[in-house]
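Okay, structure first, notes after.
So, subunit A:
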Amino acid sequence: MATVLNPTYRTRLGYQAALLGGMCYLMSMLLIGGNTATHELIDEHVLNDKLALLAQVMPASMYDNDPIADSQLITDSEHFKAPIEVLPARMGNEFAGVALNITVQGWGGPLNFIMAMDAGGEILGVRVITHKETPGLADKIELDKDDWITSFDGKSLANTSHIQWAVKKDNGEFDQFTGATITPRAVVSGVYRGLQFYQQWHQQQSTAQSTAVAKAEESGS
Partner candidate 1 sequence: MNAHNEVAHRAAPYAHDRSSVNRIMLQVCLALTPATLYGFYLFGIPALLTFLSICLAAIATEALCLWLQGQSITRVQDASALLTGWLLAMSMPPWSPWWLCLGAGFFAIAIGKHIYGGIGQNVFNPAMLARVALLISFPVHMTTWVHIHPLGSESAPGLFQSLGIFLQLQPIPDGYTGATLLGAAKAAANGGGSIAELVATDYSLAQAFVGQTMGSLGETSELLVLAGGLWLLKNRVISWHIPVAMLVSTLLLAGLFYMVSHEQYLSPWYHLTSGGVMLGAFFIATDYVTSPSSATGKLIFGAGCGAVMYVIRAWGGFPEAVGFAVLFMNALTPLIDRILKPRAYGRDHRGNPIKNVSARKVS
Partner candidate 2 sequence: MFSLPIRGSRGGVHPETKKDLTAERSILTQLPLPKKIYLPLSQHAGVESRPQVQVGDKVLKGQLVARSGGSLSANLHAPTSGTVVAIEPIVAPHPSGLPAVAIVIESDGEDQWMELPTLDDPLALSPDELADRVEEAGIVGMGGAIFPAAVKLRQGRRFEIKTLIINGSECEPYLTCDDRLMQERAEAIIDGTRMIRHIIEAYEVIIAIEDNKPDATAALRKAAAGHGMIEVRNVPTQYPMGSAKQLIQAVTGKEVPAGARSNDIGVLVHNVGTVFAIHQALRFGRPLISRIVTVSGGCVKSPHNVEALIGTPVREIIQACGGLNNTPARLLMGGPMMGQIIPSIDSPVIKGTTGVLALTKQEVNEHVPSPCIRCSRCVDACPMGLVPLEMAKHSKVDDFDNAQEYGLRDCILCGSCAYVCPSHIPLVQFFEYAKGEMKERRNSESKSEYTKRLTEQRNERVEREKAAKLAAKKAKKKKTSRKAESEESAES
């Protein structure tokens, strides 16, 4: 159809329409081909990225469920402006811990990190996923650049007091980076609020669970 070479045909509307339509047709076929060839790989990559990240903060040996599948978005305006993603880990049916995907405000924009806690509320690890802080200055929050981020390991609400949850400049426990205090401050306070959130959430969960269990027992009995 698109091979008519007679110039008079070319000025006809049908020709224009057919040309662009045909082009679209061909190209969409091509893309469908491309998509079929790659989409599985891509999906896998995306999943792997997430798992890899999770693995950094929570050893895979800790759980046997699929935290990503079990994840839920929770809005907790008391602690965080943006909704946070909660990825619960279970071993068998036992609650083993949780990973939180949290976004706070950094110096240069949103700062997105993931933190994981064991069932006892002790931090297993924290990793920054994406941020817009100044490279070379505040990017020491990345593990690649500095191991500052590991200073949270093992901390909990129990072993570190409210006052200690701050950068040294503010009389707290954690180092700041010279010349860029705002970023560490944001991370420290984010992690702290994450712990608080966890505490609340965990309590709700267990009360919900216990009431559910109680209910189940009730109905069972």
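We take it that a residue touches a chain if its C-beta (ideal position, glycine included) is under 8 Å from a C-beta of that chain, and two chains touch if they have at least 3 such contacts; residues count from 1.
Picked so that all candidates are chains of the complex that A comes from, given by their letters.
Nothing here was measured: the structure is a model prediction, and the numbers come from that model.
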| item | value |
| --- | --- |
| Single touching candidate for subunit A, where 1 or 2 all sit in one complex | 1 |
| Candidate 1 partner contacts - residues on subunit A that touch it in the complex | 107-108, 134, 137, 169-170, 178-182, 185 |
